[in-house]
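Dropping the structure in here first, questions after.
The other protein chains are all here in position, but one chain of the complex has been omitted.
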Amino acid sequence: MLNYILRRVAIAIPTLFIISLIIFLILNLAPGDPTANLPLTIPPEVKATIRASLGLDQPIHIRFLLWCKQFFINEPYYIFGDMMGWPADPDQARVVSWQTRSPVVDLILQRIPQTLWVVGMSYVLAILIAVPIGVISAYRQYSWFDQAGTFISMVGFSVPTFFTGVVVIVVFSVQLGWFPSIYDTTHKVTDWSSFLFQIRQMIMPVAVLALYNAAQMSRFMRASMLDNLNQDYVRTARAKGIKERTVVLVHVLRNSLIPVVTVIALGVPQVFGGAIITEQVFKVNGLGQLLIIAIQGSDIPTVQTITFIFAFLIVTFNLIADVLYGILDPRIRYD
Amino acid sequence: MTEISSKPKQAAEFRLSTAPRSQWLDVWDQFKSHKGALVGMVFFLFIVLAVFVGPYVWTLDGQYVNFRARNLRPGWAHPFGTDQLGRDQLARLLAGGRVSIAVGITAMSISLCVGTLIGVLAGYLKRLDGVLMRFTDLFLALPLLPLLLLIITLFRDTLRAAFGPESGIFLLIVTVIGITSWMQTARIVRGDVLALKEREFVLASRSIGTPSRRMILRHILPNVLSPIMVSATLGIAYAIITESALSFLGLGFPSDFPTWGRLLYDATDYLRDYPERAIWPGLAISFTVLSVNYVGDGLRDALDPRIRGR
Partner (left out) sequence: MKIRSVILGAAAALAIVPAAQAERGSDGHVNIIYWQAPSTLNPYLSGGTKELESASLVIEPLARYNEKGAMVPWLVDTVPTIENGGVSKDLKTITWKLKEGLKWSDGSPVTSADVVFTWKYCTAEGGGCAQSEKYNDVTNVEALDGLTVKVTFGVSKPFPYGPFVGAQAPIIQAKQFADCLGAKAPGCTDANFKPIGTGPFMVTEFRPNDVISLKANPNYRDPAKPAFATVTFKGGGSAMDAGRAVLETGQFDYAWNLQLAPDVLANMQKAGKGKVVSAFGTLVERIMINMTNPDPKLGDERGTAKHPHPFLTDIAVRKALSMAIDRKLLVEIGYGDAGRPTCNVLPAPEIYKSTANDACLNQDIEGAKKLLDEAGWKPGSDGIRAKDGVRLSILYQTSTNAVRQNFQAAIKQWWNEIGVEVELRNINASVFFGSDPGSPDTFQKFFADVEMYANNFDGTDPESYMANWECKQAPRPETQWQGNNMPRYCDKGYDALVAKMAKTGDLMERAKLAKAMNDKLMQEYIILPLVDRGRVSAHSVTLGGVVLNTWDSELWNAADWYRIK
């Protein structure tokens, strides 16, 4: 297993490099112009000078190598130096966003709190809901619980979040007035009442996202449990007189976890950039919103950096998922 | 001694009275007994029939802009009401259904085929595992929007010239959704195949010299049907919703071309005053997905020999 992990880590480096190269090519070949969102009253010659000042007139391979140098060498140096208290070196160019003209890493760090609070929390909640629902649905297949669970999860998955989000806002924010419809990112939690306010402004986006994610996960959990509940070893365990609960939760559940682990592991990177629509509907202004604004404004450095971080997370979590397979099911061999 | 010798003659008279049954008939029997699956199948056939035959029965044009009939509530002339431009909602729902179901099923099939193929190959053949999984990582990391913009810019004019504006866009959208949503299926299938590969029956099969191809088709695939069925259901819903997101971004069908996702999106602004405009497409999408889901459940149960005949 250790060999396997080391091998995978070693392969991850060229993989990430190739991925970032392909993403860079796609971003640059796709049509789009960072000056497109400027008012039409700004004449085209001025827009051309703006584009030149962003470095867009340099050839594509130079720009890619420049980004690589800035991201892999200058940024870590800057962050490390910042932590140690070294003075900043003004010549070390950092990766700068074209829209805000400020370092991309700062933007990302600013967004992480609300992303973790809302999207992260909803993901945890989704897992906590989906696993029990999936288990019970499978155990009592075709009971009313199963039918209701199936119906709700199908609706939860087929109806897009831009719709459920709006419905939730209209009902709870406009009609009932219980929760604020716009998330305040500057709110600091310092005491109990501010904590309660944070919960109040978080409930709606968390619920909407959790429903969407839980729907997916519970379907896979249920299907996997159903597969395993009919296996011979279950019959043997029951015949041996083991308590039903132990049979289900210790034996069957553990073997059914493989597809669920996949879905969960693949979903974690989505926390860092996938909940675009929900973030927009509730104005949570997290990483998803930053990504979509950067894409729409053709702000290539920001998109490149965020998607690279995304790719890094995906590669990492895939490795974690693979390792977990090996732990959960000792029959799986990698060597 | 005479009794012993007479037994084989009697035994020979006790021939089987029924011909051997086909496996598929057994599957169908089991499927029929699953009430949910039957209802799902009937409902799905009903929806498909409604959207393909319906426009010949209800002949109003969903694209006809009728300013005098704006924002009508459901009534005799317009059973589902009209939208802000006076277009009949029932006609748009039926026309939209055609496109949405076609897109949903086609895109889902593409993604299912690609995902299963890659998942099985990666799980079964150790040499290909590394490469295929890194390939999956690449697709997972790709930003969808710029990729779509790029593909659509490159291929839109050629497809439009070759197939006409609507079919060209249909092909483009279906392909794009299909090739960007197979990754989850691939990983899940691979996980299951990795576990299955070590089971005794596979070992037994290999020991009698079963070639790989037969092994995959006959032994591995039928046992990974379960997650594949779930992926199929989720895939249809995902394809329909993604198509609406594409239209919203201007990358999909022309704006006056109704699809269920687009109808839902257009209705979001009018949610408080005309909720029925959102309810119908929302229910249509949900019920289509539900019925496919039940059919999938039934199929999975029917194809599992342990459940069959119980």
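Going by the order they are written in, the chains are A and B; count residues from 1 in each one.
Simple rule for what comes next: a contact is a pair of C-beta atoms (placed from the backbone, for glycine too) under 8 Å apart; a residue touches a chain by one contact, two chains touch by 3 or more.
Small disclaimer: the values here were computed from a predicted structure and weren't measured.
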- Task: Mind giving the shown chains that are in contact with the missing chain?
- Result: A, B
- In the complete assembly, which of A:Leu38, A:Leu128, A:Ala148 or A:Ile199 touches the absent chain? A:Leu38
- Note on the structure: The one of A:Gln141, A:Gln280 or A:Thr316 in touch with the missing chain is A:Gln280
- For the full complex, which residue in A:Pro59, A:Gly177 or A:Pro330 touches the chain that was left out? A:Gly177
- Message: Going by the contact rule already stated, which one of A:Gln58, A:Ser102 or A:Ser194 would touch the omitted chain in the full complex?
- Response: A:Ser102
- chain B residues that touch the omitted chain in the full complex: 63-65, 67, 70-71, 84-85, 87, 149, 153, 157, 161, 165, 248-251, 254-256, 266, 268-270, 272-273
- Across the whole complex, the chain not displayed is touched by chain A residues 29, 31-33, 35-54, 90, 96-97, 99-103, 106-107, 110-111, 169, 173-174, 177, 180-182, 184-186, 280-281, 283, 285, 289-290, 293, 296-298
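Keep in mind that, in the parts below, only the chains that are shown with their structure count from here on.
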- What whole-Å value do you get for the distance between chain A and chain B if each is reduced to the mean of its CA atoms? 25
- Query: What residues of chain B sit close enough to touch chain A in their complex?
  - Reply: 36, 130, 133-134, 136-138, 140-143, 145-147, 149-150, 153, 183-184, 187-188, 191-192, 194-195, 198-199, 226-227, 229-230, 233-234, 237, 240-241, 244-245, 261, 264-265, 268, 271-272, 278, 282, 285-286, 288-290, 293-294, 300, 304, 306-307
- Message: List the residues on chain A that touch chain B in their complex, please.
- Response: 11, 15, 18-19, 22-23, 26-27, 29-32, 142, 147, 150-151, 154-155, 157-160, 162-163, 166-167, 170, 174, 216, 219-220, 223-224, 226-227, 230, 258-259, 261-263, 266, 269, 277, 291-292, 295, 303, 307, 310-311, 314-315, 318, 321, 325, 329, 331-333
